[in-house]
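What follows is a single structure, and I will ask about it in a moment.
Note that this complex is displayed minus one protein chain, with the remaining chains in position.
Up next, chain A:
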Amino acid sequence: MNILSTDICIIGAGPVGLFAVFEAGLLKMRCHVVDALAQTGGQLSEIYPKKPIYDIPGFPEVLAGDLVKNLEKQIEPFKPTFTLGERVERFTRLDDGSFIVYTVAGTEISCKIIVIAAGLGSFEPRKPAIEHLALYEGKGVNYMILDPEHYRDKRVVIAGGGDSALDWTIFLANVAKEVTLVHRGTTFRGVPESAEKVQHLAEAGKIKLLLKSNVVGVSGEDKLEAVTISFNNEEDVVQETDYFIPLFGLTPKLGPLEDWDLELQDGAIVVNTFDYSTSIEGVYAIGDINTYPGKLKLILCGFHEAALMAQSAYKYLNPDKKFTLKYTTVNGVPTL
């Protein structure tokens, strides 16, 4: 088990979560950032890294991926620590008022303040609607490929038509005993080189390519043994396999956050606009995850919320100190 200790645990490494490290750092509060994705940047990195953003003050145009890089550079002096690729499952409050935050992988973060900057939730794989699919999760059904070696000399059925389905089909063609790619369309609109490679592999008999097809059933005793593939919604074929890997991309889900006893409204956390505090003392929510009258889901609004949150968090941690706002133009950026 991995136990970490910090002043503030920020849940969500999107732009607002990252900027919260800066605002907290100005006030000498240390931050640990947790995110379900393997990289920082949230939806900016996951969904639109190459898209320009035009409404960041001072940047007439900035690519989403570049904004994330700049934010990382901006918070470097405050030496934030990260747990990436682990979703936060829950937190508990100790008698002294501090918190322990638990991730799905068993990491524990001991902190005095929790800042939820979780955007629209954590990114989870899209799951096809196939009866009994959940029964085989981890028993032959995987939604992402963590270690390709796992599939060496096994039979694998991949479903999907996007780049990840193509890329993994190509990669596993040389690893697995047998690879079948099932795609509902007749063409692939992803990276043309990948689509071409898959066609070539199919023509060379290295993989089985099933177009106009869908996986509609899964079966097996204690683990997955076969999938049912429907061709053109007409003909069902049962194919034996060791693994079924649906690769339909990621989509944000509110997930465990719903059970954290926070006041919610339409899937967003209700906050006090005075300092973006939630219904639990010591827990703040900033960025797209919160709601209040007049809420706008803009990155720049999240940045503002981060600044006010940090002032409030500082006072919460240091009730006896008379606080004065420090301007970076006067004092520069302090380090931790």
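Of note:
In this section, a residue touches a chain if its C-beta (ideal position, glycine included) is under 8 Å from a C-beta of that chain, and two chains touch if they have at least 3 such contacts; residues count from 1.
Here, contacts and distances are computed from a predicted model.
For the omitted chain of this complex, the UniProt record lists the protein as "Ferredoxin", which is one of "Sugar kinase", "N-acetylglucosamine transport system permease protein", "Cell wall protein" or "Ferredoxin". Among the residues A:190, A:217 or A:255, only A:190 touches the chain that is left out of the figure. Only one residue in the set A:140, A:252 or A:302 touches the chain that does not appear here, and it is A:252.
Among the residues A:17, A:80 or A:160, only A:160 touches the chain that is left out of the figure. Even with one chain removed from view, chain A keeps its contact list with that chain: residues 43, 47-48, 51, 120, 126-129, 159-163, 165, 183-185, 188-190, 246, 248-249, 251-252.
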